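Everything below concerns the one structure shown next.
With one protein chain withheld, the remaining protein chains of the complex are depicted in position.
Lettered A and B in written order, each chain numbered from 1.
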Amino acid sequence: MIYPHMLNIVQRRNIHPLSTLIITFTYIFVVASFHSYAFIEMIPLSLYPIAMIIFCRLSIRHIKHVLIASLPFATVIGVSQLLFIDEHILFFHWYIEARWMAFSTFVLKNTLAILAATVLFLTTPIEQLAGALLSLRIPRFLVIQLLLTHRYIFLFLEEAKRLREAYMLRAPRHRAIKLSVWGSLVGHLLLRTFDRAERVYEAMTLRGFSIQHMHIKIKRWTTEEMIYTYVTVILFIVYRLVVI
Amino acid sequence: MHMADALISPTVGMAMWGATAGIAGYSLKKLNIEADEKKLPLMGVLGAFVFAAQMINFAIPGTGSSGHLGGGLLLAVLLGPYAAFLTLSVVLFIQALFFADGGLLAFGCNVLNLGFYTCFIAYPLYKQLIRRTNIWFASIIAAVVGLQLGAFSVVVQTLLSGKVELPFTTFTLFMQPIHLAIGIVEGIATATVISFVTKTKPELSPTIEAPMNRLIGTLGLLALIIGGIFSSIASSKPDGLEWSIFHTIGTDELHATTAIHHAFERLQQSLALLPDYNLKSGGASIGWLDIGTSISGIIGAFIVAVAIMAPYIIKKWRREA
């Protein structure tokens, strides 16, 4: 689930995080609102993620990983559409099988939503996202918690990897860890987690930490950024209203 | 069990976001973080721990396959329901954003399905059970109940959204057994870790928090009902009118093949409880479609509500007995 290349991802930071956040949500909202046969109508919407990927030169590798990871889910639901739909729909002048339309619509929808979320992730470093969330009135406490969790994920994942490797080196014939051993392995990890939490807390108090005062930078919206956001959002909504 | 954006409609998504926001706000208030600032780094770091723990697979005895910890119930036991709910929300947010594991619009659904039931239904149940039985029994039952509710919730949310064509019965019969297995594994894994921690560092052993407030249950219930009503209003303009749906055979369901399936279907029809949400009728009878979706939405919410209330009812009944 974690991708090894993630430590080296370059996040672009030329777009205002609040803009991307709002645009992404509008986009996903619009995509999700299309009905299950709206394949053709949704095609123009793919311009947004594609344009972002090209203009911001986003990491294709990461996008590839994320899309591949979503494949099993997309396949199961997509194929279920082939099984459960048995009717014909009017497509321009022809009656075609609805199941294939539903199948391709679902796959496209899923891809677009995932691409949009990934574009948000790749264009918005976490500290900027934190600022944007704060300006959307998300409670400070949750934002700080988000930052802290994010801070330690990679460290912990590496630790988990080391634990797993250490086990596998001494039990090369096992494919997965024996449950009894697993309990103490994860248990130890958990105990170390508590110790670490304690030390992080100490480091915070030594520097006079309080939730209210913890500084999270909120970037100002320039006029251009504001116009960019409004125009894009309105474009998506207008498109949705015109097409249906 | 993470839901993707393509599965849900904006109305359902927003209703669940709303419910999540409500419960998160309530949890923040109950947590009273000013009084215990130490919990902030602990919650943050435990959130990262969940990611790490999910990486370490264990062999499921006797099957040759492997599983991993979900972590929801464990967090609830270690942190109490409020802090655990918030921590899980953050974990799910990071999963949605970083790994596109679960959608952003579906974030509210996922927090409810994976966080709410675990922290506010399964955990109180765990608390009740642990007094009478042992860690193993309590964890397994709690995890199973939490995941069953979550899985059912996925079904209801998907059907209410009406974005994919999945017959209620088939979908439910697919989801529930799978999550029964996952629940048992989760329960065993949770119990394994908890018993290790209690043995090694007794002072860390989980504190049982003050009794749950009924408000939370009501809130979730309300959200579901609102979600049900909203989505039926939203779908009063059925999908794809301009596509002029044309029926060839007249039924859109996969014909049932198993006896159980038949039985269920007969039961369902005779009770007329939950006609398939996407009951496709002829273009003329759109009115019936409306009623059908509304009813199934509300009944779905009702079933979940009963499930939510079950622990309280049991508790009360126990007290009286």
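As a convention for this text, a contact is a pair of C-beta atoms (placed from the backbone, for glycine too) under 8 Å apart; a residue touches a chain by one contact, two chains touch by 3 or more.
By definition in this document, contacts and distances are computed from a predicted model.
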Chain excluded from display, named as in UniProt, from "Thioesterase", "Cobalt/nickel transport system ATP-binding protein", "Cation antiporter subunit" or "Glycosyltransferase family 4 protein": "Cobalt/nickel transport system ATP-binding protein"
Residue touching the undisplayed chain, where the options are A:54, A:169, A:206 or A:242: A:206
Touch with the omitted chain, as defined above, among A:85, A:148 or A:176: A:148
Selected residue (touches chain absent from view) among A:22, A:56, A:82 or A:214: A:214
Where the missing chain touches chain A, by residue: 7, 125-127, 130, 147-148, 150-152, 154-155, 196, 199-200, 202-210, 213-215, 217
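One rule holds for everything that comes next: only the chains that are shown with their structure count from here on.
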Approximate Å spacing (C-alpha centroids) for the pair chain A, chain B: 20
Chain A partner contacts - residues on chain B that touch it in the complex: 4-10, 13, 24-25, 28, 33-34, 37-38, 40-49, 51-61, 66, 69, 78, 86-87, 89-91, 93-94, 96-101, 103-105, 162-167, 170, 188-189, 192-193, 195-197, 200-201, 204, 239-240, 242-249, 251-254, 280
List of chain A residues in touch with chain B within their complex: 1-3, 6, 24-25, 28-29, 31-33, 35-38, 66, 69-70, 73-74, 77, 80-81, 83-91, 95, 98, 102, 106, 109-110, 113-114, 116-118, 120-121, 129, 139, 141-142, 144-153, 155-157, 159-161, 163-164, 174-180, 182-187, 189-191, 193-194, 196-197, 200-201, 204, 209-211, 244
